[in-house]
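With one protein chain removed, the remaining protein chains of the complex are shown where they sit.
Per-chain numbering from 1; labels A and B assigned in written order.
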Amino acid sequence: MTWLRTHVFSTDHKVIGKQYISLAFFSVALGIMLSLIMRFHLIRPDAKIGWFALLWPTGATGGIMTPELYLSLMTIHGTLMVFFVLTTAPQGGFGNYFLPLQIGAPDMAFPVLNMLSFWTTFLALLTLLAAFFVEGGAPLGGWTAYPPLSALGQIAGPGQGLGMDCWIVSIALFSIASLMGAINFITTVLDMRTQGMDLMRMPLTCWGWFITAIISLLAFGVLLAAGLLLLMDRNLGTSFFLPAGLVVSDQLQNHSGGSPILWQHLFWFFGHPEVYIAILPGMGIVSTVLSVFSRKPIFGYKAMVFAMFAIALLGFLVWGHHMFISGMSPYSAMTFSVLTLAVGVPSAIKTFNWLGTIWGGDLHFTPAMLFALGFVSVFVSGGLTGLFLGQPAIDLYFHDTYFVVGHFHMIMGVAAIFAMFSAMYYWFPKMHGRMMNAPLGHVHFYLTFLGVYAIFIPMHFLGIMGAPRRYSDFKELEFLADAGVLQKFTTHSAYFTAAVQLIFFGNYFYAKRRGPAAEVNPWRATTLEWQPSSRPEVHRGPDVYSLPGAREDFVMQQDKK
Amino acid sequence: MKRQTTAVILLLIAVGMVFSALTSAMFVRRGLGGDWIALPIPALALWNVLVLAASSAVLELSRRRNSRTLWWAATALGMLFVGLQLQVWRDLSQAGFTVSTNPSSSFFYLLSSLHAAHVIGGIAALAAAASAAPLYWHAMSALWAYIVLLFRCLQ
Partner (left out) sequence: MGLAFLVWLLTAVILYLTARGPWWFPAPISQHGAEFDKHFTTLLWITGAIFVAAQLLLGYAIVRFKSRGQYATHSEGNNKLELLWTSATAILFIGFALAANGIWASVHLDQATEAALKIDVLAKQFSWNFRYPGPDGKLGRTDVKFINDSTGNPFGLDEKDPAAKDDVISSTIRVPVNTLVELNLRSRDVIHNFFVRELRIKQDLVPGMTIPLRFKAQKEGTYEVPCSELCGLGHHQMRTTLIVMSNEDFTRWLVDEGRKSR
């Protein structure tokens, strides 16, 4: 009973944070495996693999993968990565663990609610995975679930029956869990800070979590609403997203007057801010890590906070850039385009300030620092391609090509994951009281950094050639006959990069048990999680490094003048 | 406690986003084509605005006078509201409007049942005597008035 209370149904924010991280570990491992199977299929679509048949008796009869199986792996890969990895690990994981510690709170504002959010998320994950085991298998409509494909049921394709319902229920549960989490985070920041911890003295990590929680609070309700409408169209015979006169497999459907575009508006009103939900905590972590290992204050702390707010605000005004070629008004496309490129401005401000932070510093290349620097490189590479996609005239060609796939994997996937790696190497001593092996961390970083560029840069070239995404094979397209080498290179890079992650997992699990004991403040950092007392009074900002005349090159937040 | 009030305000913002999303979806859907039929809202739905408003008023009185009896009276009025809502749905389906009859009825059933679910949550909070429950409860009264007004305006 006590064991259950302390380890399973715990209300301690540290335990819940670790539970979220474990859930994200599981999801990311599964998500990567699905992507490897997909990459394999893309270069050898006719291969017979015995264990495919074992895993998916109907989707891969005789071991040859069907297109619908490929598409369902893709749907679950996207859903796992976007929701159960990029939304849980940065916020539910590291945020839960470190927000209370960094602002000097005894716990989150509502510990029981916190536990409930985790278990609801867990239930959402189970519901999603259940889709693989129901009749028809997992849905094949991608993580964006555009109707009518997602609204018509089994008749539109295998997996669009019960599997699709599982997906919607999972996403609805996830939304509810995220809303509970958001309420908890915002209340904690507003009402639980220790004495002297003014808002403008909070570490940028806390700003990242705080603003992410605000975005979640405003965005997930809209996704929930859209999910309810879709469920009703599927199961109650309503016509929100389904127009009249649909003929599917020669059968006239009994719907009238709805609009598939309506779903896209609702979905992307959530979907675009979701990108920032994934990346803002990472931006906070990178800012902190760069500052600690440059032994310098954050360059332009206020500008950083301002830029995060600007990103959050503009993030709610740009959803239409996912819909330039959807048939919406060409005039609104122009407006969305201007606003979209405007989001580039605060992102650029952040990049300049990161460079400003390391400029003139005393740089220590720990694994955490390497991943933070890698983040900056990847963020620039992935961000600049967004300038192309944000213009409807250019999107006329690039929409739904591999260029888009390369772009969002760089900026949303890789950048956010680099920030998570940075966070893990940085906070491991605090979380587990031991040190991870640094040389292995270096190897892990260099190979991963090389690997992600090798995976995603070729995708941009495929996109320039016009290769559409979400194709289970490209045999039919003559214009891609010469692109086989790009596909092969990408697939092998993916194998390589995935294998490299074993170094990380090995290092992580070994260090957790056997790593050398960590000092209280191994990185000589200034924020509250690195000091021993429980709720100290705070006297200064979070990043006082290399202060002229100070005894050491850092002054902790609780130190008196 | 201060943080409970903060949390309820945040919760109301989240609930507000769900209902705003549905409202805007409803306006878009209505503007799409000629298939929208004005919904004959049962009179009982209008009376129910008064029932919830009365419940809110009694709750406010209870808070000012610090009276447990009035608090329970407000809770009972909330339960009455849910009971009457069941009758509203019965009236509507007897008038030939089920959930899939027309987008107007689809939206009405969705909005009213989502609201009812929130009211039931509110009843639980009142029963638990949560300190921030009145704030939430008043918002639910206002929300029902808003929904009824919305459908009246769309006639």
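Remarks
Basically, a residue touches a chain if its C-beta (ideal position, glycine included) is under 8 Å from a C-beta of that chain, and two chains touch if they have at least 3 such contacts.
What you are looking at is a predicted structure, and each value in this text was computed from that prediction instead of being measured.
With respect to the full assembly, the chain omitted from this view is in touch with A.
The residue touching the chain not shown here, chosen from A:207, A:269 or A:545, is A:545. Shown as candidates are A:33, A:200, A:355 or A:520; the residue that touches the absent chain is A:355. Only one residue from A:62, A:106 or A:327 touches the chain missing from this view: A:327. In the full complex, chain A touches the hidden chain at residues 66-68, 71, 140-142, 146, 148-149, 152, 156-158, 242-250, 252, 258-261, 294-303, 325-327, 330-331, 333-334, 337-338, 340-342, 344-345, 348-349, 351-353, 355-356, 358-365, 370, 373-374, 376-377, 380-381, 384-385, 387-388, 390-394, 396-397, 399-401, 446, 449-450, 453, 457, 461-462, 464-466, 468, 470-474, 476-479, 482-483, 486, 545-548, 553.
Keep in mind that, in the parts below, only the chains that are shown with their structure count from here on.
Separating the centre of chain A from that of chain B, both taken as means of CA atoms, is a distance of 35 Å.
If you check the complex, the residues on chain A that touch chain B are 109-110, 179, 182-184, 186-187, 190-192, 217-222, 224-226, 228-229, 232, 236-240, 244, 256-259, 262, 265-266, 269. Within the complex, the chain B residues that touch chain A are 2-3, 6-7, 10-11, 13-19, 21-22, 25, 28-29, 32-36, 99-100, 103, 106, 110, 114.
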